[in-house]
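Every protein chain but one is kept in place in this view of the complex.
For reference, chains read A, B, C and D in written order, and residue numbers begin at 1 within each chain.
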Amino acid sequence: MTITETPAPRSPSKLWRRTKTVLSVVLALAATFLGLLFVTFIIGRVVPIDPVLAVVGERASQAQIEAARTALGLDRPMWEQFYIYVVNVFQGDLGTSLLTRRPVLEDIKNVFPATLELATIATIFGVLTGIPAGVLAATRPGTWIDQIVRIIGLAGYSTPVFWLGLMGLLLFYGTLGWVGGGGRVSNEFVDALEFDIVRVTGIVLIDSALAGEWAVFGNAVKHAVLPSAVLGYYSMAYISRMTRSFMLNELSQEYITTARVKGMPEWRVIWVHALKNVMVPLITVIALSYANLLEGSVLTETVFSWPGLGMYITNALFSADMPAVLGGTVVVGLVFVAINMLSDVLYRLVDPRAK
Amino acid sequence: MALIEVKNLSVFFEAGDRIVQAVKDVSLSVDAKESYGLVGESGSGKSTILRAICGLAPISRGEILIDGKPLETPRGRAFTRRVQMVFQDPYASIHPRHTIDRTLSEPLAIHGIGNTDARVVQALKDVGLPESFRFRYPHQLSGGQRQRVAIARALMLEPEILLLDEPTSALDASVQAETLNLLNRLREERGLTFLMVSHDLAVVDHMCERVLVMQHGRAVEEMEHGALANASMKTDYARMLYEASADRMLG
Amino acid sequence: MSLLTVKNLRVTFDTEAGRVEAVRGVNFTLGRERLGIVGESGSGKTMTGRSILRLVRKPGRIEADEMTFDGIDLMKASERQMRALRGPRIAMVMQDPKYSLNPVMKIGRQLTEGLRLREKISDKEARAKAIAALEAVKIRDPERVMEAWPHELSGGMGQRVMIAMMLIPNPDLLIADEPTSALDVTVQAEVLKILDDLVKERGMGLIFVSHDLRLVSQFCDRVLVMYKGRVVEEVEASKLMEAKHPYTQGLLNCLPRIGGGRGPLPSLDRSASWAEA
Amino acid sequence: MTTLTEWLRDPSPKSRLQARVGQSYLGWLRFRRNPLAMAGALIVLALVVLAAFAPLIAPHDPIAQDLSQRLLPPGTPGYLMGTDEFGRDILSRIIYGSRVTLYIVAMVAVTAPLFGLLIGTVAGYAGGWVDQVLMRITDIFLAFPKLILALALVAVLGPGIENAVLAIALTSWPPYARMSRAETLTVRNADYIAAVRLQGAGPVRIIWGHVMPMCMSSVVIRVTLDMAGVILTAAGLGFLGLGVQPPLPEWGMMISSGRKFLTDFWWVATMPGLAIFVVSLGFNLLGDGLRDVLDPRSAGK
Partner (left out) sequence: ATPADTLVIADKIDDIVSLDPAEAFEFSGVNIVNNTYDSLIELDPNKPGELIPGLAESWDVSEDGLTFTFKMKEGITFASGNPVRAEDAAWSLQRVIKLNKTPAFVLAQFGFTPENVEEMIKADGNTVTIKLAKPFAPSMFYNCLTAGLAAIVDKETVMANEVNGDMGNEWLKNNSAGTGAYVLRSFKPQDSYVLDRREGYWRGDAKLKRVRVNHIPESATQRLQLEKGDIDIARGLSNTDVAGLEGAADVKIETAPKGYIYYIAANQKNEILKKPEVMDALRWAVDYKGITETVLKGQMMVQQGFLPAGYLGSLDETPYSLDVAKAKELLAAAGYPDGFEVTMTVRNDQLRMEMAQAIQNTLGQAGIKVTLKPGAGAEVLGDYRARNHELTLQSWGPDYPDPHTNASTFAWNPDNADEAKLTGVLAWRNAWDPGELTAAVDAAVVERDTEKRKAMYEDMQRKFRDDSGFVPMFQEIAQTALRANVSGFHTGGTIDSATYWYTEKN
């Protein structure tokens, strides 16, 4: 048979596609970011707390307040303040915190690693326990194992974090002495940490390991265990519940039978065939919960004296320290967008159907 | 003048980094009240042509005319009242959470046609389903029954043209027979025009006045009804198809 | 000696709406031959096939007076023994390739997985075997298909991949559940040829499930005709056209044929008595 | 009686009404057969009864202070769950607190998921720039520290339970939006959607009538999972002066003010905590049961 070729349309070049994707991602990022700045800014103006009062304190006279207001640029028109702010942010200047009197960026460099450390360990904990628990429950739906997983998860969900934290401290620190009691290292080691160990990442576990200070490292582990377990419990609760529900769905698919027909052992059917499919929606779930943890949990940080982002932003908020609130929000937003993108990339890696 | 005219239609899909040419430069025309068949290899673009008419696939080149007039994009309400489609997979084409009643009355509601109850009952009767099925959910029906519901739904708006995408390939022989009979009866009663896809030559031969054979997205050969039975096809591919089928038919 | 003996096989589902008996007392034996199972949709063909592998999902239950494969009592075998049988000894081509391939695993992985896990051969060898299998089922570009994801295949390709996947471990018994329904006739013929060769040359037993009576009558040695979970008739395939049972006759009659009349196709008038023993 | 059940169970109903009632009846049967779902329903029912008849059930005035009776342990005669720092009966406060709790939970559970569902399905269905814009907005709200958002909202609207509820709803819709968008994306290309589109259905009808029902079950799961979180968030807002104000009893507030006493008088914070746990367990079990009922496919053949 003869077939006359109609010229096929040329597929746009790979390079152009790539640039287009990158461009659209960057654009979306910038839009989110600008929106974030805008909303934060507006919020800063509607919150009924006068930032100047926070700076000058209770005793200040009216004249001192006015002077401070001018110094902070708060007397200028709103749009101008916003414009100045955005321009500065894009130059990497998040302004100066009214409360700590330091550049917000520097403050955040101090508090964010602490939160990052906690959130990361907690998420790892949540993933390592939540997925198996959810799978276990899904493979035995309706049994007592399923119920136990559900109750444990729910308990995690409905217990206030300070309750868990304080009880954990009472038991594991107060009574058993297995873990450290608040702060990132004990007071014997804190001087070493502060004055001797070079600060590379700000994450104690990494910095102390880099410096070869294993005593500090060990101590830091003891201190991080409890707060991250408490936070991890929450992500575990959520992840296990979602895993169960996704898993149940996958296990009723035909391809699972196919795998069994091939004589695949049960572990492989569940942990390879089904789990790979479960990972597709689960990635979003995990990313979201990680991002939420990175916002910092004020209560956990308070109970464990963990100087993190949550406490920083909340403090700033209550003192109407708007540069700090804005800065914190911007950083949280950035982290969020980054994690979103990461989860998108992972998603594409795992799910071939997503273009 | 032809009711449906497809002129030099090409359909391209972007799939990842590749361009898939699903349909290449296909022309066909269907007269009013005619039944026109599309057969051919799997993946040769048969479904895509139907989808392109409905606006579910892009028209990359060429044009499609109904009654000599080009189609508007998106297809308007007038179009939907003239042209309806029955999908290949009766399991995927009916909303799993809606009762049959809801599925059938939906088009009436969309077009503000009253007298719903009577029409739904009549539609069920037309496709030979008992009235008691009216409030069932799709999962309570067999594949053949679902396909009849899909046909009933397509007929709710009393269209002139029915696009049928392998309406019986998911059905077994007895149900297939029922469905084919039903379609023929309805065509006669209502003067419908069919554009029908199938990969079963016997079905097409039974149903259609003219047949277009497709391969690799291209039209290979158009045959009149008699030509198939006489085995008087001109191209190798059409002959191959015929022989492989006839082989079984006669054995 | 017969490869598989099934006596009084029953598959029951206890659902909210009551008990559904999908298979009700099916008996047959299978040697190294091609056994066709035909019947309308929902007549229990797939369930019969799955029960042999003991892969009926809950709430389904399998009961049988006897089910032996090659001297092994399938009803009593442990789950572990069953697992050893599935794949290398008994394989099943699943009905709907669209849903039966793991959507997030490359075709290549799915094809070689069994080999690598069981036979501990190198990746390269496994790959070569898989490609050979794909070539055997007339896949045009096996190298590309190895790297493809299931959603990138057309329905017909999926079916062939499924057949290749099940043939790779050289099973003694293959249950093929409507393996060619999405293939156009030309490809269909070639695939059937492969199955035929395997039965003739290697002595594989084949259960060929289909609702296409003509196809079965041409291709198989013996045919079971099922209706509502029962075997209503068992005949030599070549004699299917002369089958006595009105159900079988009805099924045959209602097929259109090329050059046949334009009149309404005869429809099947089901009689309640067929469902009874 | 038998005729009624027969009428209800009729597999081929004669009218829309019978079909609908019959469907609910079957759902109820399915639900009833699930002991856990029943337990959940009972808990929720108990909560409603508690809230409705609080004055009749509560042994004490939940507000009256008696400083001489403060911090009595559970089991003290007359104070089954003990007393708090002002000598108020904790049991009575929990009983009265169920009113506020129920109100908040009910309001949030209705507004946030609905709003999220709306945004998500519209974004997912429309695609293109609508999707882009809506998802960017969702991202912004998602990326925002919740407390700041809530605070700002209440700052604008003024404090009060209603506004607190609104604030919580406003901070909790984005996850629902993302979830239902993802679900919509898979549903959008289904043939049954193409079919209604071919019948000339507009986007509103398709989204509302055809896409949303498909997203319901995962939303229900998530909502019931979020219940406890909502109660605790409400407490957080109350403490900031944005929600329920003392001395009105509210479980979350009771927990957070009991925090000070946790080491020595554990019951002050733990009792309301248990109440939250039980209620959220109830909603969860109920939610699981409901999901089965919502999905007609699970009805069996």
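Quick note on the criterion: a residue touches a chain if its C-beta (ideal position, glycine included) is under 8 Å from a C-beta of that chain, and two chains touch if they have at least 3 such contacts.
From a predicted model like this one, the values you see are computed outputs, not experimental measurements.
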{"item": "Full-complex contact with the absent chain, from D:262, D:276 or D:293", "value": "D:262"}
{"item": "Touch criterion as defined above, residue of A:53, A:272 or A:334 at the omitted chain", "value": "A:53"}
{"item": "Residue in contact with the excluded chain [from A:132, A:183 or A:265]", "value": "A:183"}
{"item": "Contact footprint on chain D, counting only the chain that is left out", "value": "63-65, 67-68, 70, 85-86, 159, 239-241, 245-247, 257, 259-265"}
{"item": "For chain A, the residues touching the chain missing from this view", "value": "48-51, 53-62, 64-65, 99-102, 107, 110, 162, 166, 169-170, 173-174, 177, 181-183, 186-188, 190-191, 194-195, 302-305, 307, 311-312, 315, 317-320"}
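Convention: only the chains that are shown with their structure count from here on.
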{"item": "Mean-CA-position distance for chain C and chain B (Å)", "value": "29"}
{"item": "Mean-CA-position distance for chain D and chain B (Å)", "value": "46"}
{"item": "Euclidean distance of C-alpha centroids - chain A vs chain D, Å", "value": "25"}
{"item": "In chain C, residues with contacts to at least two other chains", "value": "152"}
{"item": "Chain A to chain C touching residues, read off their complex", "value": "252-255, 257-266, 268, 273, 276-277, 279-280, 350-353"}
{"item": "Sites on chain D touched by chain A in the complex", "value": "36, 132, 136-137, 139-140, 142-149, 151-152, 155-156, 175, 178, 182, 218, 221, 225, 227-229, 231-232, 235, 255-256, 259, 262-263, 269-270, 273, 276-277, 280-281, 284"}
{"item": "Chain C-touching residues of chain B, taken from the complex the two chains share", "value": "15, 40-43, 142-144, 169, 171-178, 180-181, 184-185, 199, 201-203, 205-207, 228-230, 240-242, 244-249, 251"}
